[in-house]
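A single protein chain has been omitted; all remaining protein chains appear in their positions.
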Amino acid sequence: MTTVSELFDPGAVAAAATDAILGSTLHGDARGVVVDSPPGAGKSTLVVRAALELADAGRPLMVVAQTNAQVDDLVLRLAEKNPELPVGRLHSSDADAYDKALDELPNVRKSAKAAELAGLPITISTAAKWAHVKVDEPWEHAIVDEAYQMRSDSLLAVAGLFRRALFVGDPGQLDPFAIVGSEQWAGLSYDPSASAVTTLLAHNPELPQHRLPVSWRLPASAAPLVSAAFYPYTPFRSGTDHGDRALSFAIPSDGSGPDRVIDEAAESGWGLLELPARHTPRTDPEAVRAVATVVRRLLDRGGAATSERSPDPSPLTADRVAVGTAHRDQAAAIRAALADLGVTDVTVDTANRLQGREYDVTVVLHPLSGRPDATAFHLETGRLCVLASRHRHACIVVCRAGVGDLLDDYPSTEPVQLGTVVKFPDGWEANHAVLAHLAEHRVVWQP
Amino acid sequence: MPLPRTRGTALRQQLAELRGPDVPAKALDARALAALAANPGCRRRAILDGAGVNKATLASALGSPSAFGQSQFALTRGNAFEAKVKADGGAELLRLVHEKLDRHAEPPVDARVPDLTAIGPEGRTARTALALREATEAYGAWTLLDHPMLALDVAGSPAFLEPDAVVVHPDGGWTVVEIKSFPMLDGSADPAKVGAAARQAAVYVLALEEVAARITVADVPAPEVGHQVLLVCPKDFSNLPTASAVDVRKQRAVTRRQLARLTRIQDIADALPEGTCFDPARPAEELTSAVESVPATYAPECLSACELAFHCRDRSRAAGAVTSLGRSVRAELGALTTVPDVLAAARGEAGDAADPTVAALRRAATLRAEALGAAACR
Partner (left out) sequence: MSLISTLARLEAVSTGRAQPAATVRHRHLAGRPLVFVPLTTAGEAGAPLGALVGTDRDAPRLLVVPQPRDRDLRFQFLAELADVVLPYVDSYAEAVEAAERNETDPETGKRVKVEVELCADAPQLIVPSRAGIDFVRLLGRSMRFRRTAEQDPEAPHPAPPRVPLLGRWLTHFGERARVPGSALLLAATELLSRHWATGQSTLEDQHLGALLAWIDPPAGMTGAEAAHAAELARDAKGQLLHPPAGPATDPAFDNKLLAPALERYDRARTALAAAEDGLEADERLGELTAAERAIRDLVESRTRPTWDAVWRGLDLLRELPEGARVEERWTRDRWSFTSHRDRITAGEPPQPRRDDAVTAANKLATREREQARLEAQEALDDPLVMAGRRLSGEAFAGEVTDVVMTYSEGKRPSPRPLVTLRTDDRPHLGERVKVYRSLGGKPQSAEFVGHDGDGVVLRILDKMGRGKEPEPGSVPEKGDRLCFTLFEHEQRGGAKLPDPENTPWTHGGPPGEAPHEAADPLTAEDVL
């Protein structure tokens, strides 16, 4: 019998989606096109391809990204695809305003003044820098990258610079926020603290909306969970199937908790290293040490990753592993603990900074581990989504027991603003969904 | 031969004993059910609510009366407003439902307003269910159910709930209408009050979904209960009604989970010492120890959500619990939970300096002392 999954050709489905998006962008008559892209669905590839095709079509293009790192990354990717194409990198007047790697690219012109980049087929900068640019004649086209992480007011500041735009982003990651209250504007279609896409669609509901349906990053073991928990109304699939990827270790398990959870994760894609229930400060020393030990063992055991990318296994090196936390002090504590174990080149960062990044294996300190209370910050859906969707092979979560009770005891008496759209999924539900799944891959360990 | 006691009836008997002989159970209304979500970790509140204990009376008997009360001005105003909204067979109310939730339907004229009077809550519940069924069958017509009565199973006992109104649309769908007397000013309203109204309405939606599941009209699927409820409030500074649709899916999910968790009442009841009784007629001392035999998780938010809060606050403060200063205070204190323990650790009198909580406390204490010292010699 033929199953649905055998009929599903991820490459074809994804290509069809991309063609439709490029069709809308290049030949459609809507002023805007919105593309939702789940984790690892090829957003950057799409942005680069759309940019090149727009440039080919002779349409002057501006690209808006949210951080300098994202801008530099796009410039590098464009140059890699088409080294001949002149690209303008508009940057701030601060020192170290852009990645020095751009200096190696002959066709990339850099300037802090937009006028000096006039006439180039593509100009790229951050939303913050674009906001200071004044032009008489707007760009024919714009691409707005990470549009769900851009605030409505920052789109307001740049929207006058272009006639039409392609908005690309991941609705499941962390929402933009304001450091002061903005309740006064809640329910207004142009609430300045809302995401740029929310405002755009509230005013232009007729705009074509597309979705990239296939995650090429997340393995078959992760896509269903991440899709169900964080994208309940816009499901996506993994581009690879069970068995397409494998993670193996040359050195067998020593029977310790960290080794057992590594084996569990290598086998199933997920691992939960559960420490005894206890209320701890954020930088729980046992949990921090447990994370560091797992990382040390991952590197020591001679890991090798096989995937659809190449028939030969590639070694699991430090640059293919990352640690994710909720708070900066936790990241600092884990870096220190790793340094004590002689590991210095593994990325350790907060969810905010891991957005958009990809690794073979991630080790996550659960945001609610050891906490006496859950808060809205820790329950934020986007935070857990980012942490649980950075990996190509496996994700290992370190957590103290008792998070389930903590969630159950969480008071839910949120205020409700009239006229605002309820955001789904709810952080509570998403946390429970992930926790329930992790429980099937639990290794209980008393360090 | 007596029937074997099921677990359900055994629990009911057990809860009645907790309440005290001859003390009628305080019916749980939607507001009380919605409040379950305010502090779901509190076992004391769970057992008292589950047993139908009147917490206000209990609080007075304990010597820490609750400070809740309602001004007659607010009451009068609320009643007058509701009457105005429902005047003329609910014409204005139905107009608002049509405008805000069902624009494509025929405008409501000559809506049906069935008589729902019956004897006793069970009778009214049955009458409501019948009216709902008839209304759902009456395709193409609008029906307004004014103060229907719904039953919801709460830990084995029925709770009777009385929404302000339920509207049955021409397509057979049902909508909960909540009428409140706080204003919608330029389209927005106090978010805390809207939140409370949404949680309350979510309880009605759950109860209606149970009714809907029991109704099958000519083999078609059960009628749909809208997850958008209509909140009707006075507009700006007038007494003219205006309305807004409120999506209560989140609140419904929360309440459903909390109701499911109420089954743990059995476990809490089983853990109580033999003979525990919350009858307010008992001596205060006995009552205090009865109440103390169930752990509470007091936090300052309880003050606006629970009649027993002042009693629990006194106890929590007497025990030196840091949570009495706010839930967030505990966030950085790790395993330390009392004021003396935290201060002792901060002063270097107790605790292991290698414990990051203790180390951070000592650093905080040093920095604080240094800053105050610097200010003092300025």
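Every chain is named by a letter (A and B) in the order it is written, and numbering of its residues begins at 1.
Keep in mind that, in the parts below, a contact is a pair of C-beta atoms (placed from the backbone, for glycine too) under 8 Å apart; a residue touches a chain by one contact, two chains touch by 3 or more.
In this text the structure is predicted, and so the values were computed from the model without any measurement.
Peer 1: In the full complex, which of A:G32, A:G88, A:P121 or A:G382 touches the chain missing from this view?
Peer 2: The one listed residue touching the chain not shown is A:G32.
Peer 1: Given that one chain is not shown, which residue among B:P234, B:P280 or B:G351 touches it?
Peer 2: B:P234
Peer 1: Using the touch definition up top, pick the residue from A:A101, A:A178 or A:A277 that touches the left-out chain.
Peer 2: A:A178
Peer 1: In the complete assembly, which of B:P108, B:P183, B:P280 or B:G351 touches the absent chain?
Peer 2: Counting the whole complex, the residue in contact with the absent chain is B:P183.
Peer 1: Have a look at B:A56, B:A91 or B:L325 and name the one touching the chain we're not showing.
Peer 2: B:L325
Peer 1: So that we can see where the missing chain sits, which residues of chain A does it touch?
Peer 2: 31-32, 96, 128, 131-132, 152-153, 155-157, 159-160, 178-182, 184-185, 188-193, 196, 199-200, 203-204, 328-329, 332
Peer 1: Suppose we count only contacts with the excluded chain; which residues of chain B make the list?
Peer 2: 67, 69-78, 181-183, 185-187, 234, 236-240, 300-301, 303-304, 310, 317, 320, 322, 324-326, 328-329, 331-333, 339-340, 342-343, 346, 360-361, 363-365, 367-368, 370-372, 374-375, 378
We take it that only the chains that are shown with their structure count from here on.
Peer 1: What residues on chain B touch chain A, complex-wise?
Peer 2: That would be residues 37-41, 184, 187-189, 191-192, 194-196, 198-199, 231, 244, 246-247, 249-251, 253-254, 257, 261, 297, 299, 301, 305, 327-328, 330-335, 337, 354-357, 360 of chain B.
Peer 1: Can you list the chain A residues touching chain B in their complex?
Peer 2: Touch residues, chain A against chain B: 183, 186-187, 278-285, 333, 370-373, 375, 405, 408-419, 421-422, 424, 426, 428-429.
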